[in-house]
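Reviewing the structure listed below.
Here the complex is missing one protein chain, while the rest keep their positions.
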Amino acid sequence: MSDEVVIKTEKLTKKFGDFVAANELTFEVHRGEIFGFLGANGAGKTTAMRMLCGLSIPSSGSAKIAGFDVYKQRDQIKKNIGYMSQKFSLYEDLTVLENISFFGGIYGLPDKRVREQARTLINELGLGKEADKLVGSLPLGWKQKLAFSVAIFHGPKIVFLDEPTGGVDPVTRRQFWDMIYDAASTGITVFVTTHYMDEAEYCNRISMMVDGVMKALDTPANLKKQYKAQSMDEVFFELARGAKRKAD
Amino acid sequence: MDVAIHNLVKTYNKGEVNAVDNVSLGVAKAELFGLIGPDGAGKTSIFRILTTLLLPDGGTATVNGKDVVKDYKLIRREVGYMPGRFSLYQDLTVEENLGFFANLFGTTIQKNYDLIKDIYVQIEPFKTRRAGKLSGGMKQKLALCCALIHRPVVLFLDEPTTGVDTVSRKEFWEMLKRLKAQGITILVSTPYMDEANLCERIALMQNGKIMSVDTPPKIIQKFPTALYAIKASAMGRLLVDLRQVDFLASCYAFGEYHHITFKPGKEGEQQTLVQLMNAKGHDDVEIKRIEPTIEDCFIKLMN
Partner (left out) sequence: MKQFLLFVRKEFYHVFRDRKTLLLLFGMPIAQILLFGFALTNEIKNSKVVISDQARDEASQQIIGRIEASRSFDIERVAMNQAAVESAFKSGKIKLAIIFPANFNEDLMHHHNAKIQIIADASDPNTASTLTSYASAIIMDYQKDLLKTYSLAMNIHTDVRMIYNPELKGTTNFVPGVMALVLLLVCVLMTSVSIVREKETGTMEILLVSPFNPVLVVVAKAVPYFFLSLINLTVIIILSVTIMEMPLNGSVVLLYFESSLLILTALSLGLLISNNTDSQQTAMLISLMAMLLPTMIFTGFMFPVENMPKPLQIISNVVPSKWYYIIVKSIMIKGLGLRAIWKETVILGGMALVLLLISFKTFKTRLQ
């Protein structure tokens, strides 16, 4: 993890009418960091992530993602990030190879590089025999791993992962995190949300959103000390218990 | 047995996919039983067969003594079912949804209100809000009320905690325990291993097969070797280095610690291991024996 700052926000806010979905978020994320973005449903996580991905314009405040301004340079942001969510990752009716080629090409990689990199990737994942099979026919664990690889295929500076390990078996879940570690070690910053509290431990730093506000931002170890907790589960519980919006 | 399954088989795609592969298990009256396993394990298929929504391709199953194929109409009177995605009418309000389901089962909200009261009071302030505008946790509570409104004999909950935050999940399991105390048999499925401990008995499932059925403590007892937790200041590097140690049988990340097992005959090598790690430049190496968790057991059974 280096000192270079890849995400920097200053009082980033998103309002929908009177409702403040995300309230004056101020934080920094460093290059190669694995940043856990936690929070209960309705706490404002998705809103915040959409702003960081350049998908929605903030109501006020500022942010720079990979050095690009979140108001004026959203297109540049999109070119330099990767995204993967539980709901959508790849096209089920295209083959493994077709998916990789498509997304690689979309992000502007030259054909030759796409082809070579695709071959390497397929071999690394052990999908040699499945290269021409429709993604829809793969088991969930394989799909998620492939989706992650496709999300970082074009070598983005930051990759946003929205609950990437939901519903996956414990072994595959850990293999997935191995991949996250590998990516981080090559300098890709990983911004991940998850409901698995043990995964929170794998992050360099965690933030927790409660009622639209970032209530905690620190390493897992420090947070546990601060809240006198044995596990991240307890920390989360302490912070989320008082939330008003969870009952909304 | 309130629920009895014998050699149940269900295939899709003309036999290509074995969704349920020769499954047998039983759930006793007023038992809180958990089906634990990832997506694709076969949990939803089993639920659908038990709630008479699908026909099995082989084997038999009974619910409250009635056969799922022949007596399906009778079963449909007595069970409560909460499918994944909390099927609620998005454009009806909380009250309207509850009223509809009460009517569907030929009863009224008042009749069995005592059963759902604890749960309903939490969403009652929002009773005129449309179901589509509720948060995940609220939807979950409403769906549970709708499944209970007719006082079912057996309650089937298919992944009720998926997509819901930790706090709501905990509250949900508290509610289930209180329901069980009222005599309702509950069959729950979940991919979250930590929820397994909240059940009386569990079945660990993977790829259509049952790997183990028992109470959580007994399953943990069956773990074949001693389990150790180890940590150091640089966990990522530690994992890589541990994997290269030849006298370790397994090594998995488990949050704050890594869980490791030693190869047969090598259990005494803990100090050797610590020294090895120190030599590799790891600081603050700490190792201790721990009791396995359900997740450890699941991983062991998978291999």
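Here the chain labels run A and B in written order, and each chain numbers its own residues starting at 1.
We adopt the following convention: a residue touches a chain if its C-beta (ideal position, glycine included) is under 8 Å from a C-beta of that chain, and two chains touch if they have at least 3 such contacts.
None of the values given here were measured: they were computed from a predicted structure.
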Among B:Thr51, B:Ser135 or B:Gln206, residue touching the chain not depicted: B:Thr51
Given B:Gly42, B:Pro83 or B:Pro292, the one touching the chain that is not displayed: B:Pro83
Of B:Leu104, B:Ala181 or B:Val240, the residue in touch with the unshown chain: B:Leu104
Of A:Asp69, A:Glu98 or A:Asp233, the one touching the omitted chain in the full complex: A:Glu98
Missing-chain contacts mapped onto subunit B: 48, 51-55, 72-73, 76-77, 79, 81, 83-85, 87-90, 101, 104-106, 146-147
Residues of subunit A in contact with the chain not shown: 91, 93-94, 98, 102, 105-106, 108
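Heads up, the rule we're going with is that only the chains that are shown with their structure count from here on.
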Inter-chain centre distance, subunit A versus subunit B - centres from mean C-alpha coordinates, in Å: 26
Residues of subunit A defined as touching subunit B within the complex: 39-42, 139-141, 166-172, 174, 177, 181, 185, 195, 197-202, 220, 231-233, 236-237, 240-241, 243, 245-248
List of subunit B residues in touch with subunit A within their complex: 37-41, 122, 135-138, 162-168, 170, 191, 193-194, 206, 235-236, 252-256, 295, 298-299, 302-303
